[in-house]
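Note that one protein chain is taken out, while the other chains of the complex remain in position.
Here the chain labels run A, B and C in written order, and each chain numbers its own residues starting at 1.
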Amino acid sequence: MKQENKKEHKFGMVIDLDKCTGCGSCMVSCMAENNVPFKEDESNKKDSITWMRVYKLTNGKDFPETEVVYMPRPCQHCSGKGGHGHSPCVSVCPATATDYGKDTGIVSQIYTRCFGCRYCMGACPYHARYFNWWDPKWPEGMENYLSPNVSPRMRGVVEKCSFCYHRYQLAREKAYLEEREEIEEMEYQTACTTACPAGAIVFGDLNNPEHEVTKIVKPDDHPDPRNPDVVGKSRNPKVFRLLERLGTNTKVYYLSEREWVRKAGDNYTEGEWETIKNHHGKTQISHG
Amino acid sequence: MSAIENKSENRSTENAGEGVSEDTRDDKGLGLGVIFFLVAFVVCFLSGTFLFPKLLYSKKEQPFNFDHALHTSEAGDCEACHYYREDGTYSGNPKLASCLDCHSEEPLGETEDEAIFVEEYVVKGKEIPWLVYSRQPDCVFFSHAAHTIKAKMDCVECHGHIGESTVSRPYEENRLTGYSRDIWGKNIFGIKKNSWDRMKMDDCAECHKERTGHQGYCFQCHK
Amino acid sequence: MFPFCFEWAWDMAHAIFFGGLWYAVGILGAGMTYVVIKSAYDTMNDSGDSHHH
Partner (left out) sequence: MDSALIPEGVKRTSFPKFFLGMAVVGAVVLWGLIAVVLIWWKGLNQTNMNDYYGFALWIWADLAVIAVGGGAFFTGLLKYIFKVDELKNIINFAVIIGVICYSSALFILAIDVGQPLRSWFIFWHANVHSMLTEVAFCLSCYFAVLVIEFIPNVLENRQLNKVSFFHHLAHNMHGVMAVFAATGAFLSFFHQGSLGGVAGVMYGRPFAFREGLLIWPWTFFLFTWSAAAFGPCFTLLVTKITEAVTGKKLVSDKTVHLLAKISGWMITTYIIAKIIDTIYWATVTVPASGFTFSHFFSNNAFYGYWILFAEIVLCGVVPGLLLIYKPTRENSNLRLLAIILGVIGVCLNRWVMVLQVMAVPVMSFDTWALYIPSWQEVATTILPVAYGIMFIALAYRYLPVFPQEKELNYPAQPVVEGE
């Protein structure tokens, strides 16, 4: 009976920023999939809800050197310092309305438990957590199109991306019926992954070497020698994480050929980037 | 507390008036206070035990009576009507179409309920608005497959002996939450004797802890 | 908050946090109970002039 929790997964994604066109399909599919409410007037982005948000970054250079990159940002599902599950938001929630699922690596959010103190929002540097400032108001008839697999939220609670956890629940349910132990890689994919027309998002189990995401990211289980709080750093020199140096240990990785994009993923003091950027290339060689 | 206050108020007025105190008077005040306290306690206790649950829950009747015992003897076990779909999800209460596998516009029995069923629902082609005793809140994900197939649990463990019932008891709805009373349980103190007496998160966790060694992460049962 | 709450665990963190908390609450409760009972006792044993000291 204990088999249920025997195998630990670590679901994560890698987003190829060079493929992303900024079309916004991921945002739209996410909102539709997860019953995300919207406002009549969406012009103020600071109080509207977009679990998956696409940021626009530029290299700050004048024409003709101007380059633009679009960066989709779901909840980063941080595993926290040292990867022990104390993500910035989970450890601060006073009412245990969010936890770190050690069996999946997914950071949950339970709307009926949350009482809206918003401490988690303050603690999250990615702005991945959103508050329901209003009760959701659906246009006439749209309620019938809400997904029954995702519970709707009420005003006054925090919500965020769940890596479409309900899809995992449903995939597992099917596996149970067919008396299988495990689900296939393609049985559990997030809405944004499946919606991306460019195929920029790859989702899977970072603990499973067969999964595409693991093949791209090649996560290093050893702590970063420069910062013991950081684990799961990618051994692919083209892959980086957002604000990796803070030790949040996100499970959303980004991939880009362009150096300025990789640099934009974190903060570096003057001259630091030059010493850090090739770090992984070096360790890879020394590891053989 | 009230006894003491009664007494001291009593005393102070006397003192203001006469400047002397009499112990007998004091005792009387104390005695009244104790009686008041006891009466208040009994009133609160009784109303809390008997009146409060009546106020908290509204009783609703099912559209018509459903005889589980009769159906299981005719149609087979639970899964004959409450089956799994191909994608692993659980069908829950059968739709009218399933009923029509056996029933038709010709009543199968002579009961009044059969007559209501045929006239109101079969003839009109309307789904039966059953009130589901075990309906969990929106935020709950429950996989029947995980429990009955993977963990090989029996329906009775959570649902009790509903399959042997001949009458549909009234559905009790919590006026505040809108949830079925079967979630909290019949016992107002939340005490349970059988595994099916309650369907709270605590009950899920208790069983999970016992059988899997962990009460589960939030998303195991929430959506 | 209580051992029968869902989140309760018999671990060090809970022992320290709630140990300290219930200890403080216990002192406050016991102190107030003592004071109220003693005052009730004093009131009953009052001689006519004692409360004007």
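Going forward, a residue touches a chain if its C-beta (ideal position, glycine included) is under 8 Å from a C-beta of that chain, and two chains touch if they have at least 3 such contacts.
This is a predicted model, so every value here is computed, not measured.
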Which residue among A:His9, A:Arg113 or A:His211 touches the omitted chain? A:Arg113
Considering the complete complex, identify which of A:Pro74, A:Pro88 or A:Gly101 is in touch with the unshown chain. A:Pro88
Would you mind spotting which of A:Gly122, A:Pro148 or A:Pro197 touches the chain that isn't drawn? A:Gly122
Can you list where chain C touches the absent chain? 1, 5-7, 13-14, 17-18, 20-21, 24-25, 27-28, 31-32, 34-36, 38-40, 42-43, 46, 51
Given the full complex, what residues of chain A touch the hidden partner chain? 44, 46-47, 55, 57, 71, 81, 86, 88, 91-97, 113-127, 129-135, 154-158, 227, 242-243, 245-248, 263-270, 272
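In this text, only the chains that are shown with their structure count from here on.
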Looking only at C-beta pairs that count as contacts, which pair of chains has more of them, A-B or B-C? A-B
So the centre of each chain is just the mean of its C-alpha atoms; given that, what is the distance between chain A and chain C in Å? 48
So how far apart, in whole Å, are chain B and chain C when each is placed at the average of its C-alpha atoms? 36
Touching at least two other chains at once: which residues of chain B meet that condition? none
Given the complex, residues on chain B that touch chain A span 84, 87-89, 137-139, 141, 143, 145-146, 149-151, 211-214, 217-220, 222-223
In the complex, chain B touches chain C at residues 1, 4, 7-8, 11, 15, 19-21, 26, 201-202, 205, 215
Mind pulling up the chain C residues that touch chain B in the complex? 4, 6, 36, 39-40, 43-44, 46, 48
